[in-house]
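Every protein chain except one is present and positioned as in the full complex.
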Amino acid sequence: MFMQMAVTGLVLGSIYMLVASGLTLIYGIMHQVNMAHGVFFMLGAMATYYATEVIGLPYFVALFAVVLVFPIIGAAFERGIFRNIRHIWLAGYMATVGVWMLMEGLGWQVFGTEQKAVSFPITGLIRLPGGAVLPANKLWVGLIAIAIMAGVYYLVGRTALGRQLRAVEQNPRAAELMGINADRAMAKGFALGVTLAALAGGLVSTLYSVDPSCGSTPMLKAFIIIILGGLGNVTGSVIAAYILGFIDSFGGSLLGYQAGHFMGFGLVILILIFKPSGIMGDE
Amino acid sequence: MNSRLAPYLTALAVMAALALVPPLIKFIAPDKWELTAHIGIKILLNVGFGLCLWMMLQAGELSLGQGGFITIGAYTTGILVAKYNLISVVWLGYLAGALAAAVIALMLGYLIVHLKRIFFLLVTWSFAEMLHPVLTSFEHPFGGAMGIIDIPAPEGLTLFSESWTGYYYLALIYGFAVLWIVWRIAGSKVGLITKSIGQNDTLVTFCGLYVRKYKVMIFVLGCFITGIGGGILASYLTAISPETFTFFTSLDIIMFNLIGGMGTMAGPIVGAVILSGLNEYLFAAGYWRMVVYGLIIIFFITLLPGGMVSLPAALRKRFTRKTKKQEVGLG
Partner (left out) sequence: MRISLKSIGMTVKLLAIVALSAGLIMSPAMTGGVQAEVKKLKILSNNPFSGKAASWGFSQDRGVGLAVDKVNQAGGIKINGETYMWEKIQCDNRYIPADAVSCLKRGVAQGAKFMCTLGGAVTKPQIPLINKDKIVTIAAIAGGADFTNANNKYLFRTMPSADLTIAIEGIKIYKKLGVKKLVLLTADNVLGHSDAKTLKNALKVNKMSDILVAEEFVPIDTGDFTPVLTRVLAKNPDHIEGGAWPAAGLALLIKQARELGYKGTFTNLSGAPKVGPLVKIGGKKNVEGVIMLRLWPPDQLPTQAFKDYWAEYRKLYKQDPGANSWESYMAFMHLSAAVEKAQSLDPDKIVAVMRDLKIVSLLGELQLIGKDNPLLPGYGINNQYTSPLPVTVLKDGNPIIYK
């Protein structure tokens, strides 16, 4: 049982890490808490559903299509709504709430109330020592999540775009003086965050069911993670994701579901009170 | 007319007009009275909640946990009055609910008032979210997933022939009492200090004032008043459960301020009237309610950030600019 709990914790941690990555990036670059993260997750899942189950594309082609389409959607939202108001933190926050409600409400109208499912192409069961089992689809989703996270690290740490984003994050005005178009860089950052959310939706929805509110629970988890990790701190959120994965797994298995839920939020309050910069913060 | 008295007279006149609504409607359209009362009660209680948040906003505290404090007020009242019958007077139950909300606000506030902006918002939100698993997990005293039922109406409400009228006047008194308290505080020394804290707390510290004390004070007071409203709501609904007041309740209270405008006290009042009225009309609409909500938020954020209160000024500005252009064109 211990082995099984550890495996479940690792899988949940990887999933949470992927779900939280987009949220962390958008806060890190734009200092905006994106409450619409869950609907972008949902839209990614829906897009994958329609591409695979309705149109009939292979699963990974559908995921690739998500990667191609969602940067445009993200950039459009940034240009249309968020750009003009991002200097007022509350307006930015509430605008994302507005987008969330609008898109979820429309989602119920457009996609209907019936729950849907996306099937993952790889199936099977892997038996591990210690009596633990790991479904192949969860293993692959976890591995792809880690690969995507590595990609994000490379993009932010090693490329010209990443340098722009980091410069804008540190000081938008100074970045502009250095010849970076801060508006455009932020649009790119937002588009990247939205794409990561949608990609997480496309991947994680294969494990669960898809409906227009399927992004709410993942978003809640993502919020706990980015607060624990320190808002905007990518490494912190990766560590926090695995901590939460283990809390949910061990807490849920040993104490029951509600206890795990309570512990997550309790940790958030403690962190916010005593170390608002998060577990990895250097305050 | 004395300008110092004018606001009080206005408020009194509005209150008197609203107090005349029940007999008037019962006379004109008796079959519509219950619906009118239901909407009126919701609006008046929401005005109270909106004003409490407005008061905290002056000190720079944007709480996304007001739904949690309503829950605490409502549950305390329900537990003491209905579930265990520890208090036989419902009014005292309200007071106990408000005290419980205030005590918890004091403990939480003491720890968190140094947090600013999004951090304050997130920690109050997490606090409200944490209530849910606690309430569902314990059959005693919280009643588990079922919550608490059969919460009685306060004594004296039977003076009226039917409960709608009684609750209407109760809500009316609550709404205007909150208005009066918040008004008096906003005009007092404490109010001025909190307002300057909201604008620049470092400067206030330099003036030799203990910022933390005032912030905690306003937070506790706001939650105390919200707790009373929670108790009244518990009586009115007769039943409460962990899902009764959710994240969306807290969000609504912020939206009253957003839609009405945060600059003046009229803001949350206008916002509460518009949004809770709209909410009642959209009850049958299902998911369209979410769509309308979303559109409203986006509209106000992007096009009218000052809220409804700023609408006349915005229109005037646009209008005068146009006429000026015309003048130029004509000249």
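Just so it is clear, A and B label the chains in written order, and each chain counts residues from 1 on its own.
Just so it is clear, a contact is a pair of C-beta atoms (placed from the backbone, for glycine too) under 8 Å apart; a residue touches a chain by one contact, two chains touch by 3 or more.
Only a predicted model underlies this, so the values are computations on that prediction, with no experimental measurement involved.
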Looking at the whole complex, which of B:Ala29, B:Met107 or B:Ala177 touches the chain that is not displayed? B:Ala29
Given B:Ser126, B:Thr165 or B:Ser241, the one touching the chain that is not displayed: B:Ser241
Per the touch definition above, residue among A:Pro58, A:Gly151 or A:Gly256 touching the missing chain: A:Gly256
Hidden partner sits against chain A at residues 1, 4-5, 8, 11-12, 108, 113-117, 119, 125, 133, 135, 138, 207-209, 211, 213-214, 216-217, 248-254, 256-258, 260
Can you list, in ascending order, the chain B residues touching the missing chain? 1, 3, 6, 9-10, 13-14, 17-18, 20-21, 24-25, 28-29, 31-40, 43, 136, 144-147, 149-150, 164, 237-241, 243-246, 273, 277, 280, 283-287, 289-290
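The definition used in the following text is that only the chains that are shown with their structure count from here on.
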Centroid distance [mean C-alpha coordinates] between chain B and chain A, Å: 33
Chain B contacts chain A in the complex at 62, 111-112, 115, 117-119, 121-123, 126-127, 129-130, 132-134, 136-137, 251, 254-255, 258, 286-298, 301-302, 305
Footprint of chain B on chain A - complex, ascending: 33, 81, 84-85, 88-91, 93-95, 97-106, 108-109, 220, 223-224, 227, 231, 258-259, 261-262, 265-266, 268-269, 272-273, 276
